[in-house]
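Structure provided below as C-alpha cells; questions to follow.
Only one protein chain is missing; all other protein chains are in place.
On to chain A.
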C-alpha cells in the first residue's frame, strides 16, 4: 500500500512549494563556505563576497573537511548543503601549500554539481582600505552593472567559463522594472593575461552631460583582487542542454484572432460561415397546414359522432 504523506503545517507546505521547480525561476541563492584551512586573506574574501551578496546568500563558517569539489566523492556533502539551503551557486574557499588562497566557484543543477571553476586570489585589497566619499556608497541589494573587457574572455576557454560563472554570481536578481535612481555600483572584470583576471567593485558617479544620458565616473570602493585560473570543469553536454531549457518557448502560444487596441481594448475577429439558405430544410411546423388538419379533424369527428348518435337514436 502507498500512504500519502503531506506536511502537517501550512508553513512547511509553503516552504516546500517555494522550493519546487518553477517555470520562471527566481534568483539563485549563493552558499559561501570553507574547507579545513583558510588564510586570513581568504576569510576576508569570503566574508566580503557574502557582504556584497547579503540579500541572497548563506554563509557557513564551520570547517568542512569532507568537501573536495573536484574529487570524486568529495562533492556529496556539498550537494547535501545545496539541497538543504536551496542554494545553487557555491563559493568554497580553502588554502593549501599547493594551492594557496584557493576559491572554487561552482553551480549546481537539480542539487547536483553542474560546473566548477577554481581560482587563486592574489593582490587582494579589502573594502576598508579604500577611502572615498561615503555619499557614493551604493545601497545594499541594488542591481549592479557588470563589465567584462579583454579578448581572452572570448578566446580562452577557462576565462569564457569564468565570465559566465562570475556573471551568474554577481548579477543578482533578474528584474523587469528598474529604478534609475537606484543605480550605483559596477563590477569591473578585466582579463590581464590568458589566466589572470582583475576584478574590482566600483561606485558610480552620475554627472550632467546636457543630454538625458548622464556622464559616468567610476570610483573604486573595493574589494579588488586578481583571480588566477587554476582548474575548471565544464558541464556535461547533455546536462547543459537540459539545463538551458527555458519556459519561454512554451509560454508564448499565439492566440489567434484576438488583438488589443489602445482605444477599443480587446478586439476579436469572428469569421461567420456562409448561410446556405437554399439547402436549409424548412421546418415541419407550417401553421397553415396544421390548422387545416385540425379543422378537418374536428369536422370529421363531429360527423362521426353525429352519425353514431343517429344510429343510437334509431
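As a working rule, a residue touches a chain if its C-beta (ideal position, glycine included) is under 8 Å from a C-beta of that chain, and two chains touch if they have at least 3 such contacts; residues count from 1.
Heads up, the rule we're going with is that contacts and distances are computed from a predicted model.
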{"item": "Missing subunit (named according to UniProt) among the choices \"V-type proton ATPase subunit a\", \"Ribosome biogenesis regulatory protein\", \"Exosome non-catalytic core subunit\" or \"Mitochondrial import inner membrane translocase subunit Tim17-A\"", "value": "\"Ribosome biogenesis regulatory protein\""}
{"item": "Contact with the hidden chain (one of A:44, A:94 or A:224)", "value": "A:224"}
{"item": "Candidate in contact with the missing chain, chosen from A:137, A:178 or A:298", "value": "A:178"}
{"item": "Residues of chain A in contact with the chain not shown", "value": "1-7, 12-13, 16-17, 19-23, 25, 28, 88, 107-111, 114, 123, 143-154, 163-164, 167-168, 171, 174-183, 186, 188, 190, 192-193, 198, 200, 202, 204, 212-218, 220, 224, 235, 240, 242-248"}
